[in-house]
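Showing just some of the chains, left in place.
Just so it is clear, A and B label the chains in written order, and each chain counts residues from 1 on its own.
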Amino acid sequence: MTTATPDTRRPVDPTVQHQIEQFLYREAELLDDQRFQDWLELFSDDVHYWLPTRVTRTVRERSLEVAGPEGAAFFDDDKTFLRGRVRRLSSGQSWSEEPPSRTRRLITNIRPVELADGTFEVRANFHVLRSRAERHHDTFFGERTDLLRRIPREPGFQVARRKIVLDTTTLLAPSISIFL
Amino acid sequence: MLDVSELVQPENGLIHPSIYTDPEIYQAELEQVFARSWLFLAHDSQLPKPGSFVQAYMAEDPVLVVRQRDGSVKAFLNQCRHRGMRICRSDEGVARAFTCTYHGWAYNLAGELVNVPMQERAYHNEIDKSNWGPRRVPRVHNHKGFYFGTWDEDAPSFEEYLGDMVWKLDAMADRYDEGISLVPGATKWVIDCNWKFAAEQFASDMYHVPSSHTSALVALVEDPQILAELHELNLTVPGRQFSGNGHGAGFALRPDILPSQSGPEFDAWLDAHREEIYRRGGEQRALAANGHNTVFPNFSWLDINNTMRVWHPRGPGQIEVWAWTFVPQGAPEEVRNEIRTSTIRSFSPAGVFETDDGENWTEIQQVLRGHMARKSLFNAQMGLGHEKQGTDGMPGRVTDDMYTEMAARGMYQRWADLMSGLSWQQIAELDRNRQQQEVHTA
């Protein structure tokens, strides 16, 4: 789940921790408020937004549990396609989100490390609750590993890479018409 | 046997919604439809070496599909005959043998019971192991790398079962000299709807695209001008629909196999392999590979979106979708990757097309909780009385437009015949008569 080697990884102090947490809370807030255009701003133009699939395998074969870059995925987007998704969500004709879902993102266990190049690798747990229409409920949970870059303007960071891993194999939902 | 003649009237294009909700009808479907039909099991590329296995499902029955040492593929129910434990609990892997964890009965790759712990002490050597292997799938057929299986000894051969649909299946499966392979990993998700909504739409429904998928184009295309043109094209492009043996397919008449809808890499590669593709099945077939397809009852694919899936039934009100992306076996990594990502983005649980299909099906199913809602007949009359055969010399019942519900009616006809418990011979007989009548009335 992590690429950098230990020696190049430094823990962060409470101040940086606070900044990163607020940044991730801010991001979640924009999605829960459905301010998709503003949300898009938080991602670098070279971002890779990825959610690979997962299978059930024996302990011995656990390394093969999560699909690799050449495998099946739920998301495998670049900035351009993220823009397209946002355009669609704002079209008023995206039927699986029109009327819109109600979502709530619990972002917890935020574990940042600073890498040699001054970027931050942040692992965090998430539990996203979604309700839509009259009584439909979905729940998505797992771990995100983000690569954050400092930027000289508000809100101070940018997501340069996001890998999402769900703790499920068969998705017990009709769709992921939201962002995670 | 249930009398379903009241419930579906293909000849009038009428469907009674209870076929999507009634638990008894569902149990009968498991027995009469799924246990008698040819069902997709796996593709060659999922079973690279001896011992390679995947767990597949035939409706609600889990089966292990295993590559044998001789290269053949066998399948058997993933259920131990001692007390019914699931023999193997991994989705996929490579095995030398399968040992039941409950009491340790062991099975070889062919699903034969080869070891029973304490056979002497506990069983006095009186157990006949040859009788107690898991239920084998008696017939497994390899069609150009696609393995299909059926429980029914009396079912027609796969070729006969497929009939003219082979033309459309091969347009996908037999398109390239080096064949196709699946992107590693199935995408699996759950939709709370009856399986027939999905199977029928992929068999027969080009009509929903302009309305259901408007916003998908918005995601793919930024320029409003081009958007408008694409939308216009949807409404005006001519097309065809095929219906036979319950299978169905629809496609536009396009002048070229390009653009691929995946991107420049694939376009270039296709362009370079144009001869090869035309050579294998003819230009007409090659050009026809741009639409929606269902092999009865629950195996579907979209040609230019490179997605292939099984709609596993999970009760009358739920399906489990298992989807794969198919790519040209011989194409370079960049091409395969371009196809992979474009399919993920369009047809997957987060795909800009797929999410809106699911929304329709779940809402239909929800509404059917209602008592009056379950009494209102659905209208499947589009193109009723305008069915044609052999349009443009294409094999079988091919009508002269893609905006019709002929294939839906065909699918429900096959469904009704099977549900009525008719023998395969009786069904073939009936179909012949129906088509002759159609010709005359035409």
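Assume a contact is a pair of C-beta atoms (placed from the backbone, for glycine too) under 8 Å apart; a residue touches a chain by one contact, two chains touch by 3 or more.
Here the structure is a predicted model, which means the values were calculated and not measured.
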Overall stoichiometry - one representative per chain kind is placed in view: A x3, B x3
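As a working rule, only the chains that are shown with their structure count from here on.
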Distance between the centres, which are taken as Cα means, of chain B and chain A, whole angstrom: 32
Chain B partner contacts - residues on chain A that touch it in the complex: 51-53, 55-58, 61, 67-68, 70-77, 81, 83-85, 87-88, 91, 93-97, 133-134, 136, 169-177
Contact set on chain B toward chain A in their complex: 89-93, 183-192, 212, 214-216, 218-220, 222, 320, 324-325, 333, 336-337, 340-341, 344-345, 348-350, 352, 354-356, 358-363, 366
